[in-house]
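Omission of a single protein chain aside, the complex is shown with its protein chains in their original locations.
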C-alpha cells in the first residue's frame, strides 16, 4: 500500500459512481467530467485515485497514484449482487495502476464466485508488486442491515483473510464498534467508504474523526468531496484530520 | 475510431437485423441480400458497416470499413437478455475488420457476464489497434422504459467506464436530455441507434439533427436507410446533417 | 462444401438418430447396424454421411465424405433444449471428416451457449479447411410452431449470420415460403431436414421437389431412406430430383 | 478393451460404492477394506478392477488391470443427478490405469455437461491408448423406469455414439430385450451392471446367463460378489458362465 500512503495514512478519491449508480444520480455538469475529478485529486492532496479502465484509459495523467477497479456493476439489475472482473491485472499495469480494487459482496448468492475471482487477482497482483484493495460490502437477501457493527467487522475480516492489503468498508456508526472492525482486519489497512453526501460538512468530518480515532488508515471518498460546493476546502479539512497537517 | 470517422463524425450502416429480429420482420426480397446493403454503404458515403461474421465472410468486399459484431442473439428466447461472444477478435481481424462491436444489456440478470466478456474483448482489440464499439441497451425485468433520459445517459456512461471508443445508444427523445447522455460518455463517442423505421423521413431527420446538435458523433442506422424507398437519397440527407456537406 | 456436392447439389445421409431419439424409436434389427447405413450411402450415391464420433471411430470406411456431428443430445431430458460440443474439430479431422455439424436451438434458454460454441467451432473448422454445417432448429418454451414459415426463414438466416456453409432446416410446408428461407440464407446452402418417415414415398418426393424448386441445395435425410422398404430405390428417386440424373 | 478381456469376455470388479452409496449402506467390517477387495479380484480371476483415485493411490497393487473411475457422486444431494470429472486422464495413467470409466446420466438436466466432459475424456484417453468405459444410467425427473427395455437399449446406444469402448448398463429383465440393447451398442462392448445383491445366488447367476446369451461381453459386478458369503465361489460360478471354464 506504500504508493497510496503518506505518514502511514491515506485519502483516496473514488470515482466509479458513473458505473455503479449512473451519471444522473450522482453527477452534475461539472463532476460528470473525469478531468475535473483529477484536478481535485491533484490539488486536494489525495494519495490515490480510483477509476474503471475506460476512464483511466481516456483521462488518467499519472500524478496521483492510480487504483484500477477491476470489477463493477450497474444499479439496474435486480437479484443477488454480482460484479465480475472486467479488466485484467496486466491491463491495469499498462494503464499505470499501482494498485487494483475489487468488490466482494459477502452474503450474495454469488459470494463464492467473487471470493474465487478475488483470489486469483490477489495472487497475480502481489506477484506483480501491486497493492490489492478489497471493497467488502455484505449484501444479499439475508443481510438486513449492512452497517450493523458485526456485519462491518465481518467485512473487515473477510478482507484480511482473503489477502487484501487494504479493505474499504462502510462506517458502523460509532468509533467504538468501528475500532472492532479495525482490529478484525489485523494488518490489512481499513479505509472507510465515504458513501452518499452527508447532510452537513460537520457530520461527515465528525465521522472521519471517529474513523481515524478508531485506528483506520484513512478514507476512500467521492461524493462527499466532489459534490461539495468547495471540494478543495473539504479536502483540506479531511487532510487535517487524517494527516494532522 | 479514426477509420470510421470523416471530419470527426460518422455514419455507420448496421446490418445484423437478420440475426437480431429475423428476416421476415425487417427484410424485403431486396434488402435480404447483403450485397444490396454493401452497395448502399458504398454509394451512400457511409463511414462504417456492421456485419456478423457469417455475412462478413461471404460478402464483405473491403471498401467501407468493417465493424465486426462479436455477439448477437435472436428475438426468440424469453427470459433475461444475453448475447455471448460468437467471434474472436482474431477472426474479426482476419475478416478485414477495423473495429469490433459488442452488445451489453445493463440491467439483465446476465449483465456481469457481458461486462466481463466485453472487458476481455476491449483489452485484446485495443492491443491489436482495433476500435471498440459498445451497443449499450439497458434491458431486463427492472427496466421499465429504455429511452428514459436517465437510462440513456446511464447507457452512455457504461460505455465510457467499460472502455468503449464509441457507444451506440437509443435516442432519449429530445436534444436536451441527449446532450446529457453525450456528456456522460465523456471522450467516448456517441452514435445514436437508428431503430425501427420512423413514420416519415422528416421525423427521422429531425431526430438526427437533435442528436448531432446534442454533440453526438453520428448515427448507426439500418432500417431507416435500407427500408426507405430511396436509400441513397436518405443517405444524402443524413450526410448533409452529419457532415454539413 | 465442395466435398459434399455434385453439380452444386447434395444428398446427405444423416445417422445420429440413435443418440437423438434412441434405437427403439427409429431402428430395426437391420438399420441399428451402422455398416448397413454405410452400404446404403455408398450404393445410393449419397454425397455425405453424418455420424457422431463413436460411430465414425468404429465404422467409418472412408468412401462417402464424412460430416462429424460435434454435438447432440438424447430425447430424455425435459427443460430447454441444449446440446454441448462432445467432439473436438481436431478429433473430427483425425476420424476422417471433411466437414463438421452442430445443432443450434434458437429460442432455447441456452441459445447464447450454442451460438458461442458454434462460433469457436466455425473459426477452427474454417481455419482447418473443413466445411461447417449448422442444424438450426428453433425450439423452446416460446416456439409454438417450428415449421411456421417465418420461423424456418429465421433458422436459415441464423445459419448465414453465424457463418455456416450450409444450414439444415425443416420444411416450411410449401415451395413459396421455403424459397424465402433459401433467400434468407444467402450464400449459405440450404439442406432440408428429412424428418420422420412420410406416409407415402410420393409425399416425401413431392416435398423434395418443392425444396429443390425453391432453390435449396439438397436434403439431409435419414429415416425416409433407411426406413424405406427399398432404400436404394428411394435413393435413386431422390437423386433424380436433386441431380436431374 | 484388450487389457480387460480374456477370450473376448470380461468380468470386472467394481468398488466405488463407498463414494456412490456410503460405507454404511453396502459395506461390512470386512469389505470396507479395499485390500480385501483386491484379494478377491486377484484370487477370483477378475479381468478388471474399478477404483476412484483415492483408493487406487492408497491400495492398488498392479496385478488386476485398473479402470480408474473419473467421476462420481454421493447419494446425498437431491435434484438432477450430476457427477463431474474429479481425476484427470493423466493422473489415471500415473496411478497405473489401463482404462478409464465415467458415468453419464442421460435424462438429467445436466446431460449436456456429462456428454461434453465425456467427449474430452474419450479423445484424450484414446490418444493415450487407454480403454474408455461408460457407465450409462438414464435418470432424472423424466425417467420413470430405468430398466425398461427401451431405456436400457437407449443407454447402450448412447455409449456407442459417444465413443465408449464398453458400456455398463442395467439389466432389462430378460434375455430378449437385453439382446436388443447389445445390438444397439454395435461394436461397443456391453457389460451388465451387477447392482444390489440379488435375493439368491441362483437369481444372480441366471441373470448373468441371460446377459451372456444375449451377446454381452461380461459383467461389472461388486456387491453380488463381495457381499456374498463366499466371494470366490461366486466368482468361480460367474467365470464358468462367462468364460465357459
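In this document, chain identifiers A, B, C and D correspond to the written order of the chains, with residue numbering beginning at 1 in each.
The rule we apply is simple: a contact is a pair of C-beta atoms (placed from the backbone, for glycine too) under 8 Å apart; a residue touches a chain by one contact, two chains touch by 3 or more.
Small disclaimer: the values here were computed from a predicted structure and weren't measured.
Asker: Sort through A:10, A:107, A:194 or A:231 and give me the one touching the missing partner chain.
Answerer: The single option touching the absent chain is A:107.
Asker: Among D:11, D:38 or D:55, exactly one should touch the missing chain; which is it?
Answerer: D:55
Asker: Over the whole complex, note the residues of chain D touching the chain we left out.
Answerer: Spelled out for chain D, the touching residues are 16, 18-19, 22-25, 27, 29, 32-34, 52-55, 57-59, 72-74, 76-79, 82-88, 91.
Asker: Given the full complex, what residues of chain A touch the hidden partner chain?
Answerer: That gives, for chain A, the contact residues 106-109, 111-113, 115-116, 118-120, 122-123, 126, 138, 140-143, 149-150, 153-154, 156-164, 180, 183-184, 186-188.
In this text, only the chains that are shown with their structure count from here on.
Asker: Identify the chains adjacent to both chain A and chain D in the sense defined at the top.
Answerer: none
Asker: From chain B, which chain is the farthest off, judged by mean CA positions?
Answerer: Here the answer is chain D, farthest from chain B.
Asker: Mind checking chain C against chain D and telling me if their interface is mostly the same residue numbers on each side, over half, or mostly different?
Answerer: different
Asker: Could you tell me the distance, in whole angstrom, between the mean C-alpha positions of chain B and chain C?
Answerer: 34
Asker: Two or more other chains in contact with one residue: find those residues in chain A.
Answerer: Expected reply: no residues.
Asker: Going by the touch rule set out above, what shape does the chain contact graph take here: line, ring, star, complete or other?
Answerer: line
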